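Sharing a structure below in structure tokens format, with a few things to ask.
Yeah, one chain of the complex is gone here, protein chain that is, but the others are all in their spots.
What follows is subunit A.
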């Protein structure tokens, strides 16, 4: 039994209680002075690795840094069904892509690759990517061949805060810069590609296709909802959610030519889609409990007789790790905040547009 749950949160119960109180006040007072929806500043660059089809690097202000490389390989499709379904091919809406064609691996220093944490992170990232089933369709070449996409996500620094938003944003940028060689052969011929890299085609081409997904971390302390929490803030969270979203392609009713100007204006209506939501076990459940003065023998109190009477639970200023889950209404509110018009989701996508290319 590996006590993997014993991640070090180097805060005393008194500090936790202080942090909890200041975060749950309205407006919340965060340790680094940000507002509730403000993100930490970050440095982003894309297309940094010449050996990959697409790559990106993002460096957060707290010193965490991640690099993502995307590699594509042509692979022969397996399957016995090829000869049987001659008629199914012309059908509308027949899914050709398979989810196995995308492989995401997450590497975090100090953790084995079969630890549950990197696997959980990889599962969140891949589930957002595969959620609509549209992405894998683009990897289909012909009936005998497809692209196989490897996304290697490397966290370069020790995981100072929960790395999910960092990894997700880096993956987003890397996918945006991913280019696949132009296909020269036709239909079911063995694939032949143009060797001109300038002619290569981008895998994602917004606004004509959807954007790659992003996953945001949202946490709640009592009624307060906070975005992009740091490690210390997570240590007092009552509920943590990972919300994956992406943007649908702009509807074809707007004329194609004016789209570029609309982007620049920034007043564009973004068409956000919710792809996946997962709760994340808040690390606050693993913190030490505070002891009220009246049950602490060191401060002249009398030790509590039995555990059931609770000994000063709920006393103000005494830290008590959260119990139970999150209220239904709170979860709805958290998801709503991400998706609302002019909300954080749009803001992050706008910010990433600025970083691109």
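The rule is simple: a residue touches a chain if its C-beta (ideal position, glycine included) is under 8 Å from a C-beta of that chain, and two chains touch if they have at least 3 such contacts; residues count from 1.
Keep in mind that, in the parts below, contacts and distances are computed from a predicted model.
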| item | value |
| --- | --- |
| Complex member absent from the view - protein name from UniProt, among "Exoribonuclease phosphorolytic domain-containing protein", "Conserved oligomeric Golgi complex subunit 6", "Serine/threonine-protein phosphatase" or "RNA polymerase II transcription factor B subunit 3" | "Exoribonuclease phosphorolytic domain-containing protein" |
| Touching the absent chain when the full complex is considered, from A:23, A:44 or A:122 | A:122 |
| Per the touch definition above, residue among A:32, A:45 or A:100 touching the missing chain | A:100 |
| Contact partner of the left-out chain, one of A:45, A:281 or A:350 | A:281 |
| Residues of subunit A (touch criterion as defined above) contacting the omitted chain | 1-3, 5-6, 78-81, 84-85, 88, 94-100, 103, 114, 116, 119-120, 122-123, 127, 130-133, 136, 241, 248, 251, 253, 269, 271-281, 285-286, 288-289, 307, 321-328, 331-332, 335-336, 339-341 |
